[in-house]
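A single protein chain has been omitted; all remaining protein chains appear in their positions.
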Amino acid sequence: MKNDNKSDQPAKESTTEEATGIVDPKITRRTFLKGSAAVSAGAMAPMYLAGISKSFAAKSGAVKIGHIEDLSGNLAVYGVQKDHAAQLAVSEINAGLTLKGGPVGSGGLGAMSNHATSAPVMGNGDKDLKVVDDGGKLSASGMAFVEDEDVLVDSGESGILGREVELLNTDGQSNNNIWQQLTKKLIQEDKVDCLVAGFTSAEREAIRPIVDQFKQLYIYTNQYEGGVADSNTFCTGAICEQQVIPVVDYMIQKFGPRVYTIAADYNFGQLTAAWTRAFAPQVGGEIIGEEFVPLSVSDFTTSIAKVQAAKPDWVFTLLVGSNQSNYYPQAAATGLKYPMASTVNMAQGYEHRRFKAPSLNRMYNCVNYIEEVPTARNRAFVKRWYKMFPDDPYIGQMAQNTYFSIHMYAKAARIAGTTDQEEVKRALESGLHIEAPEGTVFMEPSTHHCSHYIRLATADADHNVSFVREWPSIQPWWLQRLGVNLVKHKEYKQYIPDEDPFFKS
Amino acid sequence: METDALALSLTYQFGTNAAFLFLAALGLIVILGMMNIINLAHGELMMMGAYVATITHNQLGLPFPLAVIVSFFAVAVFGAILELLIVRRFYGRELGALVVTWGISLILGQGTLLVFGPFMPAIKIPGGSYSYGGFSYSAYWLILIAISIALIAGLYWLYRYTNYGLQARATMQNAEMAKALGVPTNRVYLLTFSLGAGLAGLSGALLAPTSTIAPFMGQQFVAPAFITVVVGGAANVISGAVGSSVLLSAIKTPIGMAYGAFLGTVALLIASLIIIRIMPDGISAAIQKLMDRRRTRKTK
Amino acid sequence: MANQFALEARKVNKHFGGVVAANNVDLKIEPGELRCIIGPNGAGKSTLFSLLCGIQRVDSGEIFIQGHDVTHMQPFKRVRHGIGLTFQTNRAYQELSVKHNLLVPNPSFAISKETHQQGRERYMLALEEFGLDQNDDTPASEIPHHTLQWLEISMVLAGFPELVLIDEPTAGMSRDETDHTSMVLKKLNQSGLTIIVVEHDMHFVKNVAQKVTVLHQGRVFTEGSLDEVIANDEVKNIYLGHAH
Partner (left out) sequence: MTSKILHLIGGDADIGTSKTFWIGFVIAVILFALYPTQVSEFRASNVSYYLLNIPLALGMALLWGYCGVLSFGHVAYFGIAGYTYGIIAGNMAGNSFGPIAGVLGGLLASALVAGIFAYFVFYSRVREWIIPILTLVLTLLLETFLGQTAGYQWRVGSVLLGGYNGMTGIPAFQIGSFVFMGYSFYYFCMVIVLACYVGLRMLLNSKFGQVVTAIREDPLRTEIFGYDIRARQWLVFVLSALLAAISGLLYVQWGNYITPSQVGLLSAALPVIWAAVGGRTSLLAVLIATIVLNWVTFTLSSQGNQYAMVIIGAALVITMLFFPRGIVIMLAEWIGKVTNRKNSGAAT
């Protein structure tokens, strides 16, 4: 009974991984990633800062932020986290605090980054990494990152432009009809200055037509499959080119080219799998099997057997929702030992806390934020969070996105000098960056998407989280490849991979 | 790949699918099959079983088998209270029972979310795994298959050879006549419904380690449970449910393995539609008719 | 087709498992006749009615209505040949009002213009005799038992049938009510309505009978005028239970 699958011995780190600035150039895929270099050159949107005139009379009354998330029903486990993030951000803004950051011009971080030119070495092998809980500084060999103590500073005013911020939070009840009604209420009746809403892509697509009809400033704070080019919409979550490419690139290097994808059978799963199919061959990978599992399926005996039959080097699990997370305990129970990678695990539904070890052993997850990030600014953020919400189970990636997005909105309004939505949109397109708990985030003007500080987190046998690789700033370059520039010409559609010739090859 | 390894894996998958269907339908066999109560809160009773097992095992440190038994009794008691307060008024009113149990399921689901929060740390799956010819098998699922067979035998024995079994079958067939013969029908209804609820809690606890423990985990069991019991039919509820879980798994497993989970699920749904169309009273009634016909042919 | 029977059953057989419900039954009903069918409990009287209407399928044998072979016809098609049936246990619509009960049957199912005309007269006659008001809004569940029986008979007549099968109309009725029922049925029969009545109450049978058929264990035991049947000793035996 041959059992020489090399994934069983602890993977020996052959070379010292050298974390690079944007994406490791060493890997020969220059043609494919040409796009990311183009981004740093910047679309050189005109500097809007000076142009925004202060003549608009400041509206009186509170600044209203409309917020819709699922506080009940199936998606409440994610929705409640995001609702708390919004409450924390608004309370900080009203208390006269803000996150560091401001306009840096459209050139992106490169132009004015007072931070380490390159991310630190993450330690040699997996074995000597440790998670620093108590907030102490890491040793030189560990994750040393020159960084100021905390990024929450005095904003010089209470609320936005002297006006108190009011958060109108509502419950979408995991039901799309109610989402549409709530959106119309918040826009037409409450006349909110900014709408922050949406967990699933289905909910975003349900309300985006209404947002466009009323030209409402809308921030979608969730990780998603990418492609939304909408003049009224700003997406602050991570997207495929920031998550799929780094983790597939790393896993193929580390465990081998034979990839087996098992994905949720809906838009996110299928589009992310399309990215994997297109990108893996570029780096010598090979998709040896793919299975799409309906959201309602919770018994994975058959799927596990198919994974075993395929004998991959590693499994790419893009499973979503409480039913599908049954895969991990069932796979572990069946003795499936293959290393796993994902972009939707641990950071969203904290599976590593919900399931008993070792079901997530050797799970590699490429995320922009996870509560265990060992930087000083994040620990301060986590402390602030639990002071306000002591019995919350976890702070997920989406919650952090909502937190810094609301602060970014406040910053843009202050730059615009008014809460008039068109002006704030121009301010958001002025090449704004903000010091979020995850790290520095830059709002890329032409695509309305954010660059993110991407980390590759992994869970070991007893579910301790450690970080094996970092990319301090991956730009959202795919929409630019498709020629999108929302600063110059308005658009209101979602592109899908089939419209990009690259995916056809 | 040796074909015998594949065959072994297919039989293992068939076993787990059948065990899953039978366990999902366990409580419903009694409540829907025997008492004709369309219990849409069946999923939530299983969820309660899973929660009780998880709490007693993780927080109170009970060994897992004990936690499962505790959850059986806990949900059985809850079932008794439910029968006394609400279900008692809906015997003979199937559609009324359907609507009131739907209300109960909404309350239980959302209530658990508000009380216990969105998740519970799961139970570690007991038992290791064996591997043969590239496939490996979870010991726990083998245990579950064994437990299912034991439960079938237990239920059959209970309703075939015990005094309660006799009274229960009498009450279900003709309550007035049974009452006339001195059978305490109200107590039998109470006992039967709480047994059904307890069994739902038991199967929820048994399936807990393989599943995430969340307030709405019950929803995944509703469709398979109803299909299994309906396809099984009411002539002989236990043999019907066993027959249908075996038959439906035999259809779902190969198609699922060959064409993927989606077509496996679709195949199961279409198969159940066709079976109900051909045998409106389910498999057990068809088996019954077959046996009658053979018996009459023998007596000719 | 003058000599055609209103209803004819030839060699009708039916058994449930071991129980024989109908055993080579032959029945010939003349148009305008009023036939009584009597027999001990379990003789197969109600089963015969359900076989004639098609609620139960015959195992073998044929059934003709006005010469049409209806053996394999579905009940709703069969009754459109001018047949009406009342059930042994009253099946008027309890939840609906008397008015609504009477509106359900469909007079347009009458097989010819003059049956339509005669049907209306019989229907009006029955309403008047049974003291029923077409616009009475009281729910059927609130009217006394005997009126319910009359209501079901009137409902059947509202469909303007030519042949009516009545299953134990006077069960649970007082003596006067039974007499009144038999008087009304006789009047309806005189207006040309063919009636077959299953009944136990000998007093009732005496009032109406022209010809009587005795059923026993699914077989036609004997047929004849009421006097012949009464005089027949074996008939008494099968009633008293020690038949051969």
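Chains: A, B and C, in written order; residue numbering restarts at 1 for each.
Here is the rule we go by: a residue touches a chain if its C-beta (ideal position, glycine included) is under 8 Å from a C-beta of that chain, and two chains touch if they have at least 3 such contacts.
All figures in this text were calculated on a predicted structure; none of them were measured in a lab.
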item	value
Chains on display which the left-out chain touches in the complete complex	A, B, C
Options B:109, B:204 or B:243, residue touching the unrepresented chain	B:109
Sole contact to the chain not displayed, among B:31, B:144, B:199 or B:222	B:222
Selected residue (touches chain absent from view) among C:61, C:75 or C:224	C:75
Chain B, residues in touch with the chain not shown (by the definition above)	36, 38, 86, 89-90, 93-96, 98-100, 102-107, 109-111, 113-114, 219, 222-223, 226-227, 230, 262, 265-266, 269-270, 272-273, 276-277, 280-281
Where the missing chain touches chain C, by residue	53, 55, 74-77, 79-80, 84-85, 87, 91, 93-97, 100, 103-106, 109, 137, 155, 159
Touching residues on chain A - with respect to the absent chain	71-73, 76, 83, 169-173, 175-178, 180-182, 184-185, 187-189, 200-202, 205-206, 208-209, 265-267, 269-271, 292, 294-296, 496-498
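By our rule, only the chains that are shown with their structure count from here on.
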item	value
Closest chain to global C-alpha mean, per-chain Cα centroids	B
Between chain B and chain A, distance of the C-alpha-averaged centres to the nearest whole Å	41
Between chain C and chain A, distance of the C-alpha-averaged centres to the nearest whole Å	80
Junction residues of chain B - those touching two or more other chains	none
Touch list for chain B against partner chain A, complex	1, 6, 9, 12-13, 16-17, 20, 110, 113, 117-125, 127-141, 209-217, 219-220, 223, 253, 256-257, 260-262, 264-265
Contact set on chain A toward chain B in their complex	1, 72-74, 76-77, 80, 265, 291-294, 296-299, 301-303, 305-306, 308-309, 311, 322-323, 325-326, 329-330, 332-336, 349-350, 353-357, 391, 393
